[in-house]
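Heads up, one of the protein chains got dropped from this complex, but the rest are sitting where they should.
Here the chain labels run A and B in written order, and each chain numbers its own residues starting at 1.
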Amino acid sequence: MKGTAAHIVRTLLLSLITLFGVSVLIFLMLRVLPGDPARVLAGLNASEDQVARIRADLGLDDSLFSQYGSFLTGLLQGDLGQSARTSQPVTQEIGVRLPATLMLAVVATIIGTIAGVTAGVVAAVRRNSLVDHVISSVAMMGVSMPVYWLGLLLILLFAVTLGWLPAAGSGDPLSIVLPAVTLAAFSTALISRMTRASMLEVLGQDYVRTAEAKGAPPRTVIIRHALRNAFIPILTVISLQFGALLGGAVLTETVFGWPGIGRLLVDSIGARDFAVVQGIVLVYAAAFILLNVIVDVLYVVIDPRIRY
Amino acid sequence: MNTTTARRRNPRIRSLAAVAALGLLISACSVSDPEAPSSEGSEGGEDATFSIAVGIDPDTFDPAGQTTTTVSNMVDYVVETLVRINDEGEIEGVLAESFETSDDGLTITLGLREGVQFQDGTPFDAEAVVFNLERITDPDLTVPQGAAFAAFQSVTAVDDSTVEITLSQPSPGFVSALSATVAGMISPASVEAEGNTYQEYSHPIGTGPYVFGEYTAGESVTVTKYADYWGEEPYYQTVVFRVVPEAATRESLLLAGQVDMIILPPVSDIESLQGNDDVEVLLAESDRTIYIALDNNDPLLSNPQVRQALNYAVDKQTIIDSVLFGAAEELDAPMAPSLFGYCETGTYDYDPDRARQMLADAGAEGASLDLLTPSGRYVQDAQASEAIAGYLREVGLEVNVTTSDFPSFLARVTAPSSEQTVDMHLLGWAPAYLDADFQMQMFREATHPPAGLGTAFYTNPQVEELLAQADVETDRDTREQLYCDASQVIWDDAPWIFLWTQSFPIVHSAEVTGIGSTPVEKFDAIYARPAS
Partner (left out) sequence: MRAWRRFRHHTPAMIGLGIILTFVVLAIAAPWISPYDPNAQDLGASIQGPSASHWLGADQLGRDIATRLMYGARISLLIGVLAVAIGLVIGVPLGMVAGYYGGWADLAISRLADMMFAFTSILLALTLVAVLGVSLQNVIIAVGISVIPVIIRLVRSSVLSLREEPYVEAARALGASNFRIITRHVFRNSLTPVLVHGTLSIGVSILLAAGLGFLGLGVQSPTAEWGTMLGEGRQFIFSAPHLTTFPGIAIFLAILAFNLLGDGLRDALDPRMRTVDGPAG
């Protein structure tokens, strides 16, 4: 465990360098992109004077060096700048939308994990049976179905035809159901495939047969021994899915009008709102670092032999 | 291997616990929230809410900062302008009862409506008008749509209800421009209240029938009825604008009865919506012209014969029927019919044989052209471009269609002539107010990129002369004729492939009525009410 603690400390220290690197990269990437943020912001009806004014306001006339300098200084003080589009602080723009994305990510991951692990275990235990084939096929449909297709169909069924659930927005407490289920479809499919494959590896192993020979009931064997040992790659996939959802599932947020971060990022890229994009990418980087540290700790919890 | 460790974490129990928690969560939440606004319009005027689903997330609520019609539409509920333009294209008073322009065109006198109050209790008077006009022409404030007021020199309050505006040169479109949301009247005191500042104004306080309630980012805007409104009282107590970017989802919301009205449904569903008795479809007229701008400086395209041939080669009506599903009107002038100064100048009927002949005469057969199109910005833009390219190929041209994201698109089409990389591009242009002088900017040398958006690099001395005259012509009828003459020349010169004006579809529940539109792509639902 001590090795793990040292690992965490070293990770967090190194992450500062990582974040610095990310800040430089995103800064440069945005300024390489074609398109003039001032013109995009001003809209098509603005005069050239207006566009020039906006460009000066955004500091785009300054040298790259000084632009990055002010970005970095602000960053070190916790100020991510101002959205060019709305003039609101970037921290506010992100802060208002982050809980919505977080909530959706958590609920979708929970659903995906429960459904996926269960389906995967069943498929593995009943390998090559009809159940296995059905589950596997459904899983492969789940990952090849475009999100907007599933989402709109669910809306059509549950909101329009049956009238049970809200079609969009996040105001109504029930409104999380459809977007979470839509997102979970992909996660469930992926997790179930990974669980099945992992379980199959483990089920053939010596210690499993030893436990069976010792007379342990099959269910205990499966869950206590097999699943536990198969869990490492499954946990990895779960965390990867959660990370992807944290990044904001743009299509789902668009289809369901969910006020999350993914939409904000895409809209801001399209509007060349540099400050917001920089802020979001930095927040992502920090979030992924944190997530991966947590998962690294969980690996040790599942398999204490692991050392870093 | 791992059977003897002390931690007996049983994944099954953990799973069960999670499922139980989720189940509790869902069941607890399925008791409907009594505070959620009801979208039932027919429950009675007291607490009734009207909900509208729109496609974009508002950027600012400051009238001075407006760039998008949908957002301006929302601001219009709270903030009013001095004048408006009615269905006949005439200027009508709103907060200004009279508006007189002097004979030399340099002074505009406004007689203001009396007894009007801002929503914060302060009086609407000449001082307030002075404040607002000075604000939107303030060189230190960013006003993207402020170009229309370029001739503004000064404004004075003659008395409490009379205002005199002095211009540096005659500007016949000035009063029309006062109908745009950018010239909306906000309460001068409000720039220091509700978290506002003069520069950053996010909570508008105006004289309109609704008071700004709250804005939940990415989600909704709420306004509530203003009890002391000077004009006709609207029916609904609360209006909610819901931000729903996906067109099919907006349509679903309407069909599920979860909103009362939507704008811009999926174009291909308009026909089925028209056949649905539960909803009503309004294909509102719009001022947005869609066209293919041709690079008039390109050696091939500098020949008017070639440009006209391109116009004859494209079957616009079929594209409108098949690709836009009827949601557009073919252009018969270089501007939309709703503009002051519009007159019909002709048609380029679909005639591929004639097109081929003209191209052959000009030695342009087999020529290769690049078409750059935006994607998802205008109704069926990329698809229409594809269809157009198909028609051009049929008359023997080689056409390569490319798309890009909008900022990149803008960067390419606004490059100066010597750096131009596109032969033609699709664009849509909607003037901020319904006057030809705004539209005509497209055809003047002064706005050739990078100075402006005249991306066809078109200029014609005759047109320049006519427009220069119209710029300072104070007599309405003369001005109208000047624009008509200029339009005719432009039409014959064919600097564009003239396509269509796209309709602005509004769909609402059949249970409500009183919904209209204005031809600037705005819906007019302030006086919506239950149908029975």
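Following the convention adopted for this analysis, contacts are C-beta pairs under 8 Å (C-beta built on N, C-alpha and C of every residue); 3 or more make two chains touch, one makes a residue touch a chain.
Keep in mind it's a predicted model, so treat the numbers as computed, not measured.
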item	value
Among the chains presented, those that the missing one touches	A, B
Of B:P170, B:G257, B:G390 or B:G514, the one touching the omitted chain in the full complex	B:G390
Of A:S15, A:Q50 or A:T109, the one touching the omitted chain in the full complex	A:S15
Touching residue (missing chain; options A:F158, A:F256 or A:Y284)	A:Y284
Residue among B:V211, B:A248 or B:A336 touching the omitted chain	B:A248
Absent chain, residues of chain B that touch it	247-248, 251, 266-269, 272, 315, 318-319, 321-323, 375-376, 382-383, 386-387, 389-390, 401-405, 408-409
In chain A, positions touching the absent partner	7, 10-11, 14-15, 17-18, 21-22, 25-26, 29, 32-34, 124-125, 127-128, 136-137, 140-141, 143-146, 148-149, 152-153, 156, 189-190, 193-194, 197-198, 200-201, 203-205, 209, 232-233, 235-237, 239-240, 243, 247, 265-266, 269, 277, 281-282, 284-285, 288-289, 292, 299, 303, 305-308
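Just so we're on the same page, only the chains that are shown with their structure count from here on.
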item	value
Whole-Å gap between the CA centroids of chain A and chain B	35
In the complex, chain B residues that touch chain A	1-3, 5, 7, 9-12, 15, 18-19, 22, 26, 29-30, 32-33, 36, 53, 57, 59-60, 67-68, 142-147, 150, 200, 202, 216-220, 242-246, 248-250, 252-253, 255-258, 405-408, 410-412, 414, 429, 431-432, 438, 450-453
Of all residues in chain A, those that touch chain B in their complex	33-37, 39-50, 53-54, 57, 85-88, 93, 96-97, 100, 107, 110-111, 113-114, 117-118, 148, 152, 155-156, 159-160, 163, 166-174, 177, 207, 211, 223-225, 227-229, 231, 254-257, 259-260, 263-264, 267, 270-272, 301-305
